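Data first, discussion second: the structure below is written as structure tokens.
Of the protein chains in this complex, one is absent; all others appear in place.
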Amino acid sequence: MDHLPALQVVLPLFCAPLCAVLGRANLAWMLALAASWLTFLISALLLHEVLQQGVISYAMGNWPAPLGIEYRIDSVNAYMLLIVSAIGAIVLTAARPIVDTRIRLPENKKPWFYAAYMLCLTGLLGMTITGDAFNVFVFLEISSLSSYVLISTGRDRRALTAAYQYLIMGTIGATFILIGIGLLYVMTGTLNMADLALRIPQVSNTRTLHVAFAFLTVGVGLKLALFPLHLWLPNAYAYGPSVVTAFLSATATKVAIYILLRMFFTLFGAEFSFKTMRLDLILLPLALIGIFSASLVAIFQTNVKRMLAYSSVAQIGYIILGISLASLTGLTAGIAHLFNHALIKATLFLALGCVSFRVGAAKLERMAGLGRTMPWTMAAFVIGGLSLIGVPLTSGFISKWYLVVGALERGWWPVAMLVLLTSLLAVIYIWRVVEVAYFKPPPENEVIREAPLALLIPTWALALANLYFGLETSLNAGVARQAAATLLGVTP
Amino acid sequence: MKQYAVLRVVIRLLLPLILLFALYVQFHGDFGPGGGFQAGVIFGAGVVLYALVFGLHNARTIFPPWLLRLGMSLGVLIYAGVGIVSLLLGGNFLGYGALDAHHPEHGQHLGILLVEMGVGITVSAVMISIFFAFAWRGR
Partner (left out) sequence: MATVFGYFNYWVVVVLMMTGFYVVISANNLVKKLVGLNVFQTSVFILYISMGKIFGGTAPILVEQPVVYTNPIPHVLILTAIVVGIATTSLGLALVVRINEAYGTIEEDEIHSLSEEESL
């Protein structure tokens, strides 16, 4: 039990090379599946332990903390670990039919897909769990490199250019982070996050530290697709395979946001980030412009996957908006939306995976009549859509609610109005899909069947989770509030 | 490349030295500068040199794809395996001290040696694979 923090990362890491040597796609899938559900179990145990007993610290290689690498788990990253591993496990459960048919890889290379998936999971979990600043960079690159590979396996040849574009922008982002960490090390002589948090205030008025802050913010901003640094995202999500999109949209950007939170609140402290550097003045307009412009662009897309990709940019805007409020409620909204948006987008993209499995491509005109031919898939899509809009009784409502309350608390009622207004934009683009799917006749000359159960069951599990967490909010909102309190250093 | 006798002879003389130097860097890595990554790259560079002069076909018969795939995976498995063994023996993950119950420093020694070996195997296999992946493409 004491070694759960290490096993959390090592299990998928160990599994990746095994997948690669197995040589048979089905065996590799089963192995990866077992490992990913086990990681989910571990993260659930960790969250339980953290909520019971407080912070867990694990010294890698028995080297004590400031010198050695420390894995440090508090309520914030235990919560993130749960999100990442849960989505990773559920999406992988659905992966097999799509990997078997809709991925541009020869049969003998398919085990490598699962190896890359496992490495990506390793990287994301590692970034979340570690308490060492340089470790964040290493795990970031592990997850990024494997996600470029995963995206490039899409059938469309544009997947290759999308992966290339992501590689260039992602590497620039990671290098910026590397510069930032280097400058922090120069000023403090430590890489341990807890140690950094103690030493940064002593040098907080130096220009080097301000530059480090700027580099880190821009670098992480690139990785989390903060408007206007989001240009890699729409293509990467639109042309990558559906399972990959579902996995990455629900986890990769979220973990980057977690790094941002860690940096603003734990490393530099809310006082420095929001009072000295006035981040709220930068993040708030960027978030609002991002929400507006991305939602507007989403309305005019004909490729549904691309539409949802733009909607992801908008949703990230909501999360950043919550963070920029820098209050307990605002931060709770942001963190709860991390969870809810992960559920929503995984549901929607998996439903699109079902659609493209049967219809071939997630184009709007090809979805005509799917409400009748693929009722279960489209029902799951509608639930995800409602949750995206933020209809009461769905999980999306919870985070929107906290966001509006948080904005009103600060007296920023125009912001609250804008949040409600932009939800209407989400209604428009979701409605476009619903209209085509339910009110247009299916094409007469082809027979479209419902998606196979192997895809439907995970999709529905996620859809039902959307409804469940809309009613039972102790996990998404309750723990989010505790995590927000931990970050701000107050009692909830 | 058949006509370049000088090149072939020189490479034949140099190649064992290059590979030997790679092994030296590998196993001397825990006393002085060196280690698995550098050694793996030197080893890989030696093989690339061999392939350039004696042809890709010959190099691929010595390092067939299955062997490289095994090597790439095996190295990571050794690395993680050492970590898990030390974890089972009562230390933390990668806490080499636990490998030898009576003399922790012997355990440290053994642990770093094995881990660096894993790194070396993976890096050399990856380096050779990258070269083959580009050179063999389109054949």
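For reference, chains read A and B in written order, and residue numbers begin at 1 within each chain.
One rule holds for everything that comes next: contacts are C-beta pairs under 8 Å (C-beta built on N, C-alpha and C of every residue); 3 or more make two chains touch, one makes a residue touch a chain.
Model, not experiment: these values are computed from the prediction.
Chemist: For the chain that does not appear here, which of the shown chains does it touch in the whole complex?
Modeler: Answer for the hidden chain's contacts among shown chains: A, B.
Chemist: Can you say which of A:163, A:263 or A:487 touches the chain missing from this structure?
Modeler: From the options A:163, A:263 or A:487, the contact with the absent chain belongs to A:163.
Chemist: Can you tell me which of B:9, B:88 or B:130 touches the chain that was removed from the display?
Modeler: Spelled out, the listed residue whose C-beta touches the missing chain is B:130.
Chemist: Going by the touch rule given at the top, which residues of subunit B touch the chain that is not shown?
Modeler: Spelled out for subunit B, the touching residues are 32-33, 37, 130, 133-134, 137.
Chemist: Can you name the residues of subunit A that touch the chain not displayed here?
Modeler: Listed in rising order, the touching residues are 134, 137-138, 141, 145, 148-149, 152, 157-158, 160-161, 163-164, 167-168, 171-172, 174-175, 178-179, 182, 185-186, 191, 303.
We take it that only the chains that are shown with their structure count from here on.
Chemist: Residue numbers of subunit B touching subunit A in their complex, please.
Modeler: Listed in rising order, the residues of subunit B that touch subunit A are 69-70, 72-74, 76-77, 80-81, 83-84, 87, 91-98.
Chemist: In their shared complex, at which residues does subunit A touch subunit B?
Modeler: Residues in contact with subunit B: 3, 6-7, 10, 13-14, 16-18, 20-21, 58-62.
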